[in-house]
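Quick one: the structure is below, questions incoming.
Every protein chain except one is present and positioned as in the full complex.
Chain naming follows the written order as A, B and C, and within any one chain the residues start at number 1.
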């Protein structure tokens, strides 16, 4: 359904390697309260909840750059989202309900994809590191599905590219 | 809180590389219905839900090998869980509510950690691949936290190691 | 956005009172494994997870009656879903990961709404009771939103009404 060049997307890269070298200066940082709902019977964050937090952090970065919420972005730039093609994460320290953690997010752009890195820390100590590769997709009228598409210049410009 | 040798845990490994070469013959396969609750406004699975599915698949593999549920395992083997230290995933094809997918899970053991691989497919076509590294932890009476601990021989034996 | 007659929808009714007296004979029963992901630091199900289970149980009842998944239903009957307008639940006994619970679901129809009742039990003992009122909605081309709409006869017929 997503006819992208998977081979190139999945070449092994180190967590700190960017695909294109176009490292943007734009970053975003936000504080997140770890809630009871995020934690499991061991009393610590159930790790899929971190990915929920990171997904919202990516959205927050786009909202900061573009000045409008994701809901408005989808209408304004006529795309269908930026689904993940790959992610990896390391869990260095557990966090638990009541913790206020900081998520620092940075981005680098390819042609129709981009990489995002998140660092989640508590009191200055990194607890989780995550790297994502996402593709910019549009509706494909031919198939009814979605297909990757070059990121609009208007979007890149808002990120200072 | 988890005083493990992180450096060794995070050495880069290919998704198909096992840490120790102790590849167990035991595998598990289960069918999962993708539900409405798993999907996002794009109509496809919201990717953190895949990690919820994989976490349950790891639990299902242990339940199959040990013959008791995770709840009983925690009491029987006196440990505090097997939290993730690392995961990575590739999303090859989107899935959506109403899909019945198959998750194939395999495991290989280290001393106090193990690696799990999941392959989620629909109609024989792989949609998501995931690799996890987890540590076996026990309560640390000294700190009140948790610490890594060698996997009990009784557990390894049940896996046919 | 949903221009229904809210006043009539929210008149107080006892949990066992059906709006119309049209009690269908069709019921559905399914077994659900309570997973680690469903539980909180107290070791028991985090109650919003019960609503996720009940939502899937309502979908399972419709799939059983209509013979197709919710994904196909949305296309076949050209509607936009059946969002909740009201729910209530009683939590009688806690359940925890590893429990296999049974969810019994029954339904009764109004004109453009219906009521669903769920009983979640473990080993024959009721743990949670839930009642939902949902409306059948279609896309409203005038507003771009959704609006309530009479349930199609074809759907009612499949339920034996």
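For the reader, a short list of remarks on this structure follows.
Everything below uses one rule, namely that contacts are C-beta pairs under 8 Å (C-beta built on N, C-alpha and C of every residue); 3 or more make two chains touch, one makes a residue touch a chain.
Since this is a predicted model, take the numbers as computed values, not measurements.
Considering the complete complex, the chain that is not shown touches A, B, C. Annotation: of A:72, A:111 or A:157, A:72 touches the absent chain (contact as defined above). When the whole complex is considered, the residue among C:52, C:104 or C:140 that touches the unshown chain is C:52.
By the touch criterion stated above, the residues of subunit C touching the omitted chain are 1-2, 6, 10, 12, 14, 42, 44, 46-49, 51-52, 55, 80-81, 83-94, 146.
Even with one chain removed from view, subunit B keeps its contact list with that chain: residues 36-37, 39-43, 46, 48, 96-97. The chain not shown here touches subunit A at positions 33, 35-37, 52, 55-56, 59, 69-72, 96-98.
Heads up, the rule we're going with is that only the chains that are shown with their structure count from here on.
Two copies of one chain, subunit A and subunit B, touch each other, and the residues they use overlap strongly: the shared fraction of interface numbers exceeds half.
The distance from the centre of subunit B to the centre of subunit C, with each centre set as the mean of the Cα atoms, comes to 32 Å.
Distance between chain centres (mean CA atoms), subunit A to subunit B: 23 Å. Each of the following residues of subunit B touches two or more other chains: 52, 55.
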